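Note that this complex is displayed minus one protein chain, with the remaining chains in position.
== chain A ==
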Amino acid sequence: MDVFLSALPALGDAWGLILQPVVLGYLVLGVIMGLCIGVFPGLGGIAGLSLLLPFMFGMDPILGLALMVGMVAVVPTSDTFASVLMGIPGSSASQATVLDGFPMAKRGQAARALSAAFASSLFGGLVGATFLTVFILIARPIVLEFRTPELLMITIFGLSMVGILAGRVAIKGLVAAGLGMLIGTIGEGASSGDLRMSTYDLPYLADGLKLVIVGLGIFAIPEIISLLRQDRAISAEPQIGGGWIEGIKDWYANIWLSVRCSIIGVIVGVIPGLGGSVVDWIAYGHAVQTTKDKSNFGKGEVRGIIGPESSNNAKEGGGLVPTLLFGIPGSGSMAIFIGAIALLGSGQIEVGPAMLKNNLDITYSIVWLLALANVVGTIICIFISGGIAKLTTIRFALLAPFLFMIISFAAFQSGQNLMDLVALLAIGLLGILMRRFDWSRPAFLIGFVLSNPAETYANQALQIASSRFRKSFGEGIDYLFSPIVIVLIIITVVSVVLGLRQAKNIMAEGDVKSGSKRAPFIFLIAITGYIAFAYFNAWMIPEYSRDRVFPMFVGGVCLIGCIALIIRMMMKPETDTIFADREMDGDDATATHGLWPTLAWFAGLLILTSLFGFIIALAVFLFSFLKIRAGMSTLYCAAYTACGLAFMCAMAWLLNRDFPPGLLQGYFDLPWPFT
C-alpha cells in the first residue's frame, strides 16, 4: 500500500509536467509526424524516431519525450489506413486488421471500418495507460516470473491461432503455417550460425527475410494484382456506405470485447521478448471465439477489427514496462527511444532498474503522454477518415501504380538492397498462388512471425532445463512446468480444440469454388518439394549444431501433412474443397486482365530498376502504365508521373533514404536522386 501512496505525488507531478501548453504543442507535433509516417507501410516508428534523433541532443527532457512519445504512440493507429483501405499490413501491429478491414472496404464500408478501428485504438490506449499506472509499481517481480519456458508457451499459444485461421481444410492451414516457419528459418541460425537454405555467396539470404517484405508480398501484392485485373475501384459499391458515426456505434456495441482485448494487449506487451508479433493474432482469435455467429469473419466482421485494434495500442503502453524498468527494448523503435532518452538534457534520465526509484514522475509522464497522444491521434484520424475512405471509389488502375511505387520503396528500406525487390516479387508470387488455391495466408504469416521466437525459446528452454535436470529431476520439472506454464498449456489446448471445431465455418478469405485437379495438385507438389528440400538442407547441418533441430522438426511435420494432402487429392473427386481454385469462378475468373500480364508490369518495374535505378525506372513505369494499361491522356500521364516522382523524392529526402541503384549507376556517377 505504501508503494501506491508514495506514487500519488509522482502522478501529480507528472500531470503538472504534461499539462503545459508548450509540452502539449510538442506532443501534437509528434502525433502529426507519426501519422504522416505511419500511413506508409514499412515506415514505422524506427524511421520516425531516427528522423527526430538529431533534435534530441540536449533538448529539455519533457519536450523531447512529448515529441517522441507522440510519434511512437500513433504509428499503430495510422497503420490502419493501409490495412483497411488497401489490404496492406503496415506493420506487425496491423496484420490481423487486414483480415476483416479490407473486405469491409471492398463492400464500401471503409469509413465505418476505419472509425471502429480508431475508436478501439483510442480506448485501448486509455485502458492500457490506466492499467499501467498501477501495474508499473508492482510489475518488476511479475515480469521476472516469465522465464524462457513461459515465453515459449506464449509463442505456442500465438501459433495455436493457426487453428482457427486454417481454413476449410485444416491440414492445408497447418502446412501453410509450417511453410511460413520454414521461410522464417532461412539464414544464419541463432545458435551456432549455421546457414539454412542460403549461402554466403548470397549474403542477402544469410540475413533472413524481413517481416515487411513477407507481409507486403503475402497480403498486399496478391490483393493489388487481383483488383487490378478486375479494373474497378476497391469498393464494389459506387457510394461509400456506413459513415464514421456507425463505426463508433459498432465499437460501443462491442465495448466489452474492446476492454478484454485491451487487457490482452497490455499484458502481452509487458512481457519482454515477444513485443507486438503475437498480440493482434491472440486478440483476433479471442474475438472469433467469443462471437456467436462466426460466419462473417474474413468477409468484413467488425468485431474482427475491434479486437486487434484495441490490443495493438494497449500493447505500446505495455511495451513501456520492459523498456523503462529493465532497459530492454521490446521493439526496434523502443531501442531507439532508449538511445534518444540518453541524449535528452544532460542525460540524467537513466532507463533501467533505477527508473522507478529516481524518475517515477518521468515514468508517469511517459505513460500518460502516450495515452494523450492516442487521444489526439485518434481524433485527427476519425476526422480525416471520411475523406480518405473516398480513395476506395477511385478506379484502381489509377491507384495501383502509386501503390507499387510505395511498396517497392517500403520493401527496399528493409535491407537497402535490390534483392529486397526480388524477394518481394518472389514472396508476392507465392502469395498470389496461395490466395488462388485457398491456402491460408494468415496462417502462413503467423508461422513466419513466430518462427524465430519459437525456435530460440525452444532451444534455450531445453538447454537450461537439461542443465537443471542434471542437478536433480525435481528442479528440472519445476523449471519447465511452472504454474504459469501449466495455465498457458490448458488455455492453448482448449483454444486449439475449440478452434478446430469452428474452423470449418470461418472462411478467413471468403468462399472459393473447386474446379480442375491439375493446377492445385501442381502447386501442392511444388510446396512439398520446397519443404522436402528445406528438410534435407537442415539435415546437412552437422549433428552437434542446434540450428538443424527446429527446421527438421517443422519440415518433418509438414511433410507428413503434405503426404496426407496428396493422398486426399488422389482419392477425392475434383469437386472436393481441397481443389479450391479461384480462377474457376468468381471475380478472378471473370477478370478483364490475365494474371501474368498484370504481374509482368510489376516485374517490369523491377527489371528496369535493376538496369537504370529506381527513380528512372519509376518514371518509365508510371508513364507507360497509365498510358497503356489505364489508357489516360499523355498530359494526365505526365502530370501523374511528375507528382509521383516529386512525392517519392520528398519522402526519401525527409527520411534521409536512398533509392535502389541499377547497373547504370555502376558506370556513371549520377546526382541524387538518380544514385
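Methods note: contacts are C-beta pairs under 8 Å (C-beta built on N, C-alpha and C of every residue); 3 or more make two chains touch, one makes a residue touch a chain; residues count from 1.
The criterion applied here is as follows: contacts and distances are computed from a predicted model.
The protein name that UniProt records for the chain not on display, among "Heme lyase CcmF/NrfE family subunit", "3-oxoacyl-ACP synthase", "ATP-binding cassette domain-containing protein" or "Tricarboxylate transporter", is "Tricarboxylate transporter". Listed residues A:147, A:513 or A:593: the one in touch with the omitted chain is A:147.
The chain not shown here is touched by just one of A:256, A:544, A:596 or A:668, and that residue is A:544.
Within the full complex, the residue among A:137, A:190, A:426 or A:566 touching the omitted chain is A:190. In the full complex, chain A makes contact with the omitted chain through residues 46, 49-51, 53-55, 57, 144-148, 190-193, 200, 203, 206-207, 272-273, 326-329, 332, 335-336, 339-340, 342-343, 346-348, 350-354, 357, 415-417, 455-456, 459-460, 463-464, 467, 470-471, 542, 544-546, 652-658, 671-673, 675.
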